[in-house]
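Single-structure report; data block below.
Of the protein chains in this complex, all but one are displayed in their positions.
For subunit A:
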Amino acid sequence: MGRKILTTILASAILLTFLFFGMLSVGQAWFYPGILPQRFSLQSWQELLVGQSELQEGLLLSLVLGVGVAILSTLSGFVISKEISRAKYKNRWLLLAYWPFVLSPVVLAILVQRFFLLTGMSGEVIGVLLGQLILAFPFAVIFFQSFWSHEVLQLEEQSQTLGAPAAYTLQNVLLPLAKPLLLICFFQTFLISWFEYGLTQFIGLGKVKTLTILVFKYVNEANIFHAALASLLIMLPPALLLWLNKKFIFRGI
């Protein structure tokens, strides 16, 4: 009984947020003291799905950046993490990987901004991609440390002595073993990019308008209906993650 109530409360908390933003995204002219907006229209959704709107571009840009950051950081994190796990001064390298998380993203952005200005990458998508990698790549490196255990390294050695070249071992032993972790890391680093605001704003100079940047922009403009639609889109990937993992999440309640 208690479990059912808890599950209902948790599911409601998630669903109500979507319902509220969904209602706002189709609303128009909402004035105090009205409980609901005075009119409803699908105009914002039409702009998003059909026309060439700022929101549509923001959505596509966020998707491209998210997928790019996720692929680059997951693959490079997997490889570099292995090298670190075998390195003589493993802990020193790991300390470096923790460095971006010790500083806040905004402080980090101030520190690296000069580099992006000098290289002409400020205000460019490539600059924002590299900026987001400063956070996502060390995350992936730390994440994969748990995979490169003594046993996995020994399995790699075993494969070598059985005659397998490095590429064969990677394809037939290491990647199948790491598959669940690779998927989790991909999704997590995608979300790092998806929600990133500080570095994106600082390096993008407001010209690279990702969904997160647009939400803040719309909120500042008091454009609550567009802000609601943008927020709804931002919440979709984590909602998808929740949906895919629902049996693990709700099982523990």
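Note that in this section a residue touches a chain if its C-beta (ideal position, glycine included) is under 8 Å from a C-beta of that chain, and two chains touch if they have at least 3 such contacts; residues count from 1.
Here is the rule we go by: contacts and distances are computed from a predicted model.
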Which of "Solute:Na+ symporter, SSS family protein", "ABC transmembrane type-2 domain-containing protein", "Glutamyl-tRNA(Gln) amidotransferase subunit C" or "ABC transporter ATP-binding protein" matches, in UniProt, the chain that is not displayed: "ABC transporter ATP-binding protein"
Sole contact to the chain not displayed, among A:T7, A:Q154 or A:N245: A:Q154
Absent chain, residues of subunit A that touch it: 151, 154-155, 157-165, 168, 172-173, 176-177
